[in-house]
Structure formats: C-alpha cells, structure tokens
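Taking it in order: structure first as structure tokens, then the write-up.
Here the complex is missing one protein chain, while the rest keep their positions.
A, B and C are the chain letters, set down in written order, and residue numbers restart from 1 in every chain.
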Amino acid sequence: MRVVAELRVRYGDTDAAGLVYYANYLRYFEAARVEYLRQLGQTYREIEAGGVVLAVTQAICRYHAPARFDDLLALSCRIADLRRASFAFEYEIHRLPDGALIASGRTEHACVDRETLRPVRMPEPLRALVAAFETGSSR
Amino acid sequence: MRVVAELRVRYGDTDAAGLVYYANYLRYFEAARVEYLRQLGQTYREIEAGGVVLAVTQAICRYHAPARFDDLLALSCRIADLRRASFAFEYEIHRLPDGALIASGRTEHACVDRETLRPVRMPEPLRALVAAFETGSSR
Amino acid sequence: MRVVAELRVRYGDTDAAGLVYYANYLRYFEAARVEYLRQLGQTYREIEAGGVVLAVTQAICRYHAPARFDDLLALSCRIADLRRASFAFEYEIHRLPDGALIASGRTEHACVDRETLRPVRMPEPLRALVAAFETGSSR
Partner (left out) sequence: MRVVAELRVRYGDTDAAGLVYYANYLRYFEAARVEYLRQLGQTYREIEAGGVVLAVTQAICRYHAPARFDDLLALSCRIADLRRASFAFEYEIHRLPDGALIASGRTEHACVDRETLRPVRMPEPLRALVAAFETGSSR
C-alpha cells in the first residue's frame, strides 16, 4: 500500500465516547481513494466529468485501536481485484508518529454510468493508469 | 412558531465534550424547515423539481444549553421577512419533556434558479401557501 | 428482524451524486440499534451509565439501491452471535412505501469497560433482555 495523505482528526469527527465516531472512518477512506487517484494521474472529478461514477457496492471497516481528537493519521490505500467493470480499494489508517494501526478496510466499486446508474466498463485510460501505478508500487 | 418535528439526538451527533457538536444544529434547522414546508403543503423536493433552490445566504445559531446523546428535541420554526426573492426561517430547539431552550437561530434564503444559481422570484404558489400558513399560525 | 424505526433522509445526508453518502448508512445503523435497545427495555444511555461501552470492532455495509433526499426509510435490526463478551447487530434498510431494499449490514461489538476500554462480560440483565427479545421476535 501507498501512504497517500495525512489527516488531522477534527473535533467534529469525535463522539461522546471521546473517540472518532465509527462512520467517519468511511469518510477517511474516501479521502484516501481521492488522493490515490490524484497521485495516479486522474482526479475523481475528471472521472465523473467523463460520465462514470465509481459507485460503492460494499464497505467494510475493522477498528483496531481508537483515534482521538487532534491525532495525526496516515492514510494508505491500493486498488485490488481489478475486473472489467468493478474493483476494490483496500485501506489502512495508522496514527503518527507511533505508527499504531487504527483501522483497516475495503470498499468495492462498480463503474456505473452517471445518468443511468447502469454498469459500464472501466474507462481504458483509468485502467492503464491503475495498472502502471500498482505495478510501480509493488516494486 | 410551530413545532414541526421531534428528533432524537444520535451518538454520531455528539462530540468528545459529550454534547451535540455545534455544526449539527444547522442540520437540525434543515430538518425543521423541510418538515415546515411539508406541513405547509409543498415538499422541498417538489420546489426543487420546479427548478428553484432556496439557497442559504446566511446562518446564525445561538447555543443556550447543551443537548446530549439520546435527548429528545422539539424543532420549531416559522418564515419571516418574506420578500420578492428572499425570506428567512427562524428556529427554536427545545428539549423534551422539560422544555429547556437548547438553541435558536435563523437562516436567510435566496430563491435561485437551480441551473444558473441566479436569483429568481419566489414561485407564486409557494408564496401563497406561506402567507396562508403563517397567518394561520399567528391566530 | 424487527422494524425498529422510520427515518427521513435529510439534505445533509446526501452528496453531490444526489444520493445518500455511503458513510451515512452507518449513522442509520446506529439509530437502528439504539432504538432496538430502547424497545428491548434498556437504553444505550443506561448501559453506558453502568460503565460498559458496546464498542464496534467491525462494520460492513452492502449498498443495494440508492436512497435520495426526503425518502422515508424503515430501519430493521436484530442481535446475532451472542457470546460472553461480544455480539453482532444485523441490519436492513428498506424504502417506504415500496419496500425496496436499500442497504444491509452488520456491526460486531465487544463489551468493554468505559474507562479502561478492556473487554468485559456482557452485563447479565442486558443478556437476559436480549435473549427474551430475540426469542419473542422469532416466534
């Protein structure tokens, strides 16, 4: 996996237990995949402008250790299981500077037409960028 | 003002201070005005389908007493300062059953075209419904 | 499963795709389990006041069909896999009035001490209430 962003836990991300509210890790995952795509060379905004939405079909999050207000987190992710019209992102979130694993997870995505929400093939330019980027990261 | 809805404070609405996070009252205000419009006789979804967005130009919230997880809140609102292309909602949020005032506020709205985001007159049917509804409530 | 609550999709729950943002289903799941516990006879606030937090260790959500602003949703849930110090909630979210399945999921919980965050046995009164409630619902 690549570290794609750092993120500061905001007060509004926490809940009455004093910890990050469990749904907010899915927001952090979103930040991770958007930054991953930017580094790969195509922004999510450009992909959507091309008429394709990367719709989430399933999300899973495992909570390893709690994060607290003002913690600095490192977001890592990679693309896995690349198929014709679907793929997955896998994530890890570590606390800085000690590197403790806070959360890990996976989102599965279907490429769908922006208007009809029907499945479409992943655009070839995106597929090529992903293949090159993931090969590069595994070296 | 009319009581337009009751709402339960969710765990995800609180923050590490054990209280409702301050931005979430603006979410509660939104719930109030949507229910107000439903009771008046025209849903916000219908208004938007007609091509008009009630864009917020200013929001203010005063925090009188803290609300906590699982508190039951009563949302009240009314429309004020109805003009050609703008108006305001005013709100109060009270805790049940004791009636303590938790928050009050006001949002100012401009009627804008959904596509161009340019100001337009408030649609006449909506204006008529508001006038009838507010007259009714002041009796 | 039991239907434990109805919930209106708020504007703030949606995203730029015009659909409910994927993380917000975990907020809806939270609403479901809090109402489930209330109907069972013990509020989550009472459980926490007793010193035990039902910490989420894993969450999964499957997205079957999109929900939109102002949709009315029925939240269903049940407790599964009840063990000494852990259990799971399972959820379904259906749109009203047509009954379309919007999302389903599962959260796994560990009973932990509120101060130390260490695992503890599920409090006996809660275990008894769950057993009675789930038996009742399966008849």
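Here is the rule we go by: a contact is a pair of C-beta atoms (placed from the backbone, for glycine too) under 8 Å apart; a residue touches a chain by one contact, two chains touch by 3 or more.
All figures in this text were calculated on a predicted structure; none of them were measured in a lab.
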- Who touches the missing chain here, B:V3, B:V53 or B:A100? B:V53
- Message: Considering the complete complex, identify which of A:E30, A:E92 or A:E108 is in touch with the unshown chain.
- Response: A:E30
- What subunit B residues would touch the chain not displayed? 17, 22-24, 26-27, 30, 53, 55-63, 66, 107, 117
- Contacts from subunit A to the absent chain lie at residues 8, 10-12, 27, 30-31, 34, 43-45, 69-70
- If the missing chain were put back, which residues of subunit C would it touch? 11-12, 14-16, 18-19, 21, 23, 68-69
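The definition used in the following text is that only the chains that are shown with their structure count from here on.
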- Taking all residue numbers used at the subunit B/subunit C interface, answer same if over half belong to both copies and different if under half do. same
- Task: Could you please state the distance in Å, as a whole number, between where the Cα atoms of subunit A are centred and where those of subunit C are centred?
- Result: 24
- Message: Measuring centre to centre with CA averages, how many angstrom lie between subunit A and subunit B?
- Response: 34
- Message: Using Cα averages as centroids, what's the distance between subunit B and subunit C in whole Å?
- Response: 28
- Residues in subunit A with touches to at least two other chains are numbered 23
